[in-house]
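Reading through the structure tokens given below for one structure.
One protein chain is absent from this view; the other protein chains keep their places.
Chains here go by letter, A, B, C, D and E, matching the order in which they are written, and residues are numbered from 1 within each.
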Amino acid sequence: MFAHNKRLQYTVRVNEPNPGLANLMLEQFGGPQGELAAAMRYFTQAVSEDDPGRKDMLFDIATEELSHLEVIGHIVAMLNKGAKGQLAEAVDREADLYRAIQGAGNDSHVTQVLYGGGSPLVNSAGVPWTAAYIDTIGEPTADLRSNIAAEARAKIVYERLISLTDDPGVKEALGFLMTREIAHQKSFEKALYAIEPSFPPGKLAGDPKFASVYFNMSQGEGDHRGSWNQGEQWEYVEDRDQQCAVDGGDGNASVNLSGDQMSVVKQAAMRTASNPQTDPTTGAELGAAADSLAMQRPGQESQPSGKPLH
Amino acid sequence: MFAHNKRLQYTVRVNEPNPGLANLMLEQFGGPQGELAAAMRYFTQAVSEDDPGRKDMLFDIATEELSHLEVIGHIVAMLNKGAKGQLAEAVDREADLYRAIQGAGNDSHVTQVLYGGGSPLVNSAGVPWTAAYIDTIGEPTADLRSNIAAEARAKIVYERLISLTDDPGVKEALGFLMTREIAHQKSFEKALYAIEPSFPPGKLAGDPKFASVYFNMSQGEGDHRGSWNQGEQWEYVEDRDQQCAVDGGDGNASVNLSGDQMSVVKQAAMRTASNPQTDPTTGAELGAAADSLAMQRPGQESQPSGKPLH
Amino acid sequence: MFAHNKRLQYTVRVNEPNPGLANLMLEQFGGPQGELAAAMRYFTQAVSEDDPGRKDMLFDIATEELSHLEVIGHIVAMLNKGAKGQLAEAVDREADLYRAIQGAGNDSHVTQVLYGGGSPLVNSAGVPWTAAYIDTIGEPTADLRSNIAAEARAKIVYERLISLTDDPGVKEALGFLMTREIAHQKSFEKALYAIEPSFPPGKLAGDPKFASVYFNMSQGEGDHRGSWNQGEQWEYVEDRDQQCAVDGGDGNASVNLSGDQMSVVKQAAMRTASNPQTDPTTGAELGAAADSLAMQRPGQESQPSGKPLH
Amino acid sequence: MFAHNKRLQYTVRVNEPNPGLANLMLEQFGGPQGELAAAMRYFTQAVSEDDPGRKDMLFDIATEELSHLEVIGHIVAMLNKGAKGQLAEAVDREADLYRAIQGAGNDSHVTQVLYGGGSPLVNSAGVPWTAAYIDTIGEPTADLRSNIAAEARAKIVYERLISLTDDPGVKEALGFLMTREIAHQKSFEKALYAIEPSFPPGKLAGDPKFASVYFNMSQGEGDHRGSWNQGEQWEYVEDRDQQCAVDGGDGNASVNLSGDQMSVVKQAAMRTASNPQTDPTTGAELGAAADSLAMQRPGQESQPSGKPLH
Amino acid sequence: MFAHNKRLQYTVRVNEPNPGLANLMLEQFGGPQGELAAAMRYFTQAVSEDDPGRKDMLFDIATEELSHLEVIGHIVAMLNKGAKGQLAEAVDREADLYRAIQGAGNDSHVTQVLYGGGSPLVNSAGVPWTAAYIDTIGEPTADLRSNIAAEARAKIVYERLISLTDDPGVKEALGFLMTREIAHQKSFEKALYAIEPSFPPGKLAGDPKFASVYFNMSQGEGDHRGSWNQGEQWEYVEDRDQQCAVDGGDGNASVNLSGDQMSVVKQAAMRTASNPQTDPTTGAELGAAADSLAMQRPGQESQPSGKPLH
Partner (left out) sequence: MFAHNKRLQYTVRVNEPNPGLANLMLEQFGGPQGELAAAMRYFTQAVSEDDPGRKDMLFDIATEELSHLEVIGHIVAMLNKGAKGQLAEAVDREADLYRAIQGAGNDSHVTQVLYGGGSPLVNSAGVPWTAAYIDTIGEPTADLRSNIAAEARAKIVYERLISLTDDPGVKEALGFLMTREIAHQKSFEKALYAIEPSFPPGKLAGDPKFASVYFNMSQGEGDHRGSWNQGEQWEYVEDRDQQCAVDGGDGNASVNLSGDQMSVVKQAAMRTASNPQTDPTTGAELGAAADSLAMQRPGQESQPSGKPLH
């Protein structure tokens, strides 16, 4: 069960309203790398987790991320406060209000006009938060890696936001939030490596014929080697023919169909065949300008419909 | 530039059509952990990458994932082939076709009725693929971790699909695809650790006051300790008061408003205040059944509108 | 700040696993009327709220909804537990596992194959939760009505789920959750009517010419009257002509353009005009079967291209 | 069946083109609180409604909302007209056109570049309209409350748009549209309260033990009381222990598993346990900078891999 | 199988960075009419195609579109390069960086803050790419028409982008990409008209009673005739009565219910009927201001609750 304490985890002191900055801060409120994504990622993992240590840790961190959501939400709310009042009371003349909304810039008009200067669960583009951002699949050797990566990403977005403002109170609170992502990453790393083995993830071993092959699929000036495709642990394949049909087969796809199935498949194919033997007049040709470069080529005569292809 | 060779990277031999199984396979075609997500994740990173070694690796792997998308797509197409023909030609009596579509189960009706037995970019629930699945943010110490996690997830979903079918050709092709995720994870790991340092991600250091703190936010029977919150590298905080306002402030949010801003904010607040001094009759009370348990409590009399609260 | 207590708000006792039922329960976990939607709706309102009473109430109820999310999540997790283990360990033969997944029915295959038998933030169709479900706009006379309606909807979906299961522990927990929606609705009603006035919402009065008019826009057998369009408070307009251009104007849309603007608009219109004076041969006609009913009508001759229309 | 009359319901007179303002107006065309959402909300309810009075009313209002969609669409089209022509004909030099598009501000570039200066079904952020905005669930005591709330929200967004422009023709048409939301709300209120009883919504009564309880879940300075949680109709619970496991149980979640299910669940848990007894070296530690504050604490020595935790 | 060559299909020479222009270019990278949509549209069709000629063509063009995706992606990357470096290294003072991001305009802040100056699969509004953009249904007479239309749309969006920049290298590369859409449209037209017949699409003929009827559903000043509704091939119906119930029935919807079904439907209808015989007091009336124009009409007295309607 959750309980709420009216004090924030970190005091928020905003120097002055700035709806444009508020809108950028939404990235960490309702954006893909933001605190709701973090909280829900760990919360849903915690609910289904059977390992008692991880379950506890996931609830600990989920709860803290909810508390961070509250901190960043209040930063947004403070930055929007003046504009929210002006819009609600419409104290300015209309043209002034329009200029104010245009002037605040980026997508802050959405926060103002649609959300009334609140703290909506959208990113800085106004795109609503979606659970498609959460990549939990219910296997800890994958989910912990996802969590590690998610913390890394959140740390970076905070770093960028810190670079964008010189308001000392905002900077300080963001610095706290950023630092906590580092701490969380460390916890998830410990929990991952405490699973033995943690690689390869899951239960099935890979096929040894293909687990150490590196296919050089992109070729040309700019080919590089490094430990990711070089050294005794790698078999490096650059012959294009050896990259195809690596099972040694013909590289085609096939299925066994019953006689009935085969005949309807053939019937459908025949009914809808594009006949390669004719050169039909097309709608594009009907609609082409008389002198259209797009349709004509030097020496080409105007064509009757459906002539045989020679 | 891309080029295409008509042979698949792995030969696909499907034993017999099975539209229900085809639909499950869509997870790795148009699902969040599938091959399009993989290909686009690495491709978009490659395009913006400035490090020559990583750029080359990312194009190599993106190109291979596109080739995997083609393999899993052909598995889907082969499993759907019979049903596709029957639908297109409607050779069965209507009731039989309805039963066939119902009987194939899970969400295969969507693949049949909407997509004509093709290979659409949706997951096994029929949800269209979205770039919201891609979590690239343009910083390699985060993106490589995201890639590692993505490979781990894809490996697991393949493992599950392998567990679901006894068609030997499908199993074998899935085994190849699963194994390649392992190999790709290894490459991304090498590239990550070849950045020195790779932790913490990005440029800013964390605040040492908070980088090694573990807040025990979820308490009660079931609290556990492990290397993720225990040991000399952690400061473990379980006192609820010490989890609040960790900066030492009052835990409130504040902003400095100009006099004008302050007065409109106050005006808006007054206009929309919920008056705590009265007990208004509500719409729910108007609409409540005479004997409604939901509205009444023992000893409660019927109420006049808007009476003062005592 | 949030804190978490390991005990649930309501004890969850599930009689036996049932992945099909688990999937239906997802409606109240990650569905549009579910507990995440409720929690986030009230939480985001609380963050931006300036009225101290409402702010407190919104945090109270948001926190309880998070606790409900945890309850319903554990119902899902318990119902999925057996299937989750079987999938992770693949102890059944493949065909059996396939049959089990098909047999569990509705969309439970998505929960199994993609989410590993966990508790994902999707609805029972597998559609990821989206903040588009939240309709908060930052004005209490609207938001409180939205909250009242949201509680009513959540109550109904719980009512339906209760009708679907005879597992006594599930029924009892759902009954608790359903009842709390009733209690929350009552609180929101009180808070709404404690704003004086609360109707019309917002600040601007309506135009008295149009605020009490009812337009009978749908006519024919089945027209009905009731207090919603009848009585002395309504002006009932059924003459079609009086429903049009009610301002007394010509009912057209116009804009003043500068001379330059006017000339480019005209130029664009001329360039792309569909000439009503000719009867062009079309692509459809090119492609029509010789005896196509769709293209021909009795007495119609085959047509040369682009003939004038008579 | 629908019929269309070429005259608008309200004459639209726009003073001059303004693509920035046009984009803001899209909120009421393709935004969540806009006219398409209204029209489709009532139309879909009407189609499935069995009560003849409500069915008639829903078709009346749905049809009027479609007519409003047409009015707001024409406002958008008129405001965009000049810019649309300039883009289509590219009469300006490129740099001028770029400056014009940048200068129009907010998200109007999307309307111009992607939608050609038309009237797309997106909101002012460019987010496509989605039926996720519609919260109809097929029970009138809920749906009518949803409709009341939707009208209140739409009224407010119109109020904001009116505050943003001083174009008298735009203002007047918006005033009409805003007023009609008030009238519609009144009709829906009448229809709701004409259901007896209308509260609690639906068929099942709540559990009297929990229907009048208010849990004070958010505590600390700022706790407030009002009619929403105070008075004889409320039981106010603030003891944290009494908020947990309110059924009197242990607050845990449980399910009865068969022996086979139990053994695979245990097997999965053991295979993936995070071992709390060791302190493994992690990837983060491998990648940490030598002097990283994030990894080290005073007195900490560099660590060998996987050492036991003391 | 795909292979990648490090040279682009078209050399990209960008004159100078411009993050605002970069963001507009995203329309053709991750926008609905962009190159990913094109590539995936044709690729998925190719995978399921049974006609050998079309299958080959679809793979040819899909592969070229992937190569175009790479070209437009590199245009975006080059235009963003300077800003990306500045953000990553935060070399500017914060206020300068904020001003730079605000000044670049349109939605480029999203590309910078969320995506790090990369090339994300979003459109110029920041909306993530979705497979909902792809309209393939698995029937060539429909899909080829969809492809023709898609090429036409892509051609136009390129035309608009060309109009927006005077950077000669960008203009030239966009000109190439635009031209290729013309060439692809020509190929798809040929393949469509090489199916005989190609109209009407699919297998079933239309009902001759309705295949040549034009219903004049929108009436009033502005009615126009042209070859689309005029000439001997059309039957033009403008009598409103003849547009309704064109089958000659009563225009109602009906279903045969069993006795049991009928009785529960009636029971539900009775329970939820909106009683037209009373005029209930509503929540809106409770909350209305004493002098509210919205609730009162001249001569109207204040009303007691639930009075009968006269």
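Everything below uses one rule, namely that a contact is a pair of C-beta atoms (placed from the backbone, for glycine too) under 8 Å apart; a residue touches a chain by one contact, two chains touch by 3 or more.
All of these numbers come straight from a predicted model, not from anything done at the bench.
One chain is not displayed; in the complete assembly it touches the shown chains A, B, C, D, E. Residue in contact with the omitted chain (choice from C:90, C:125, C:237 or C:289): C:125. By the touch definition given at the top, subunit A reaches the unshown chain through residues 141, 189, 192-193, 195-200, 205-206, 208, 211-212, 224-228, 230-233, 235, 274-276, 278-280, 283-290, 292-297, 299-300, 309-310.
Although one chain is hidden here, its contacts on subunit B can still be listed: residues 1-7, 50-51, 53-54, 87, 90, 93-95, 97-98, 101-102, 107, 109-110, 112-114, 116, 122, 125-128, 139-141, 148, 182, 185-186, 189-196, 203. Listed for subunit C, the residues touching the missing chain in the whole complex are 20-21, 24, 27, 31-33, 105-107, 123-127, 156-157, 160-161, 163-166, 217-223, 240, 243-244, 251, 265, 268-269, 271-276, 278-285, 294-295.
Methods note: only the chains that are shown with their structure count from here on.
In the assembly without subunit D, touching between the remaining chains still links all of them into one piece. The equivalent interface to A-C, defined as the listed pair sharing over half of its contact pairs by residue number with it, is B-E out of A-E, B-E or C-E. The distance from the centre of subunit B to the centre of subunit E, each centre being the mean of the chain's C-alpha atoms, comes to 24 Å.
Each of the following residues of subunit D touches two or more other chains: 5-7, 32-33, 53, 107, 125-127, 139, 141, 148, 156-157, 182, 185-186, 189-196, 199-200, 203, 206, 211-212, 217-218, 222-228, 233, 240, 243-244, 251, 265, 268, 271-272, 274-276, 278-280, 283-285, 294-295.
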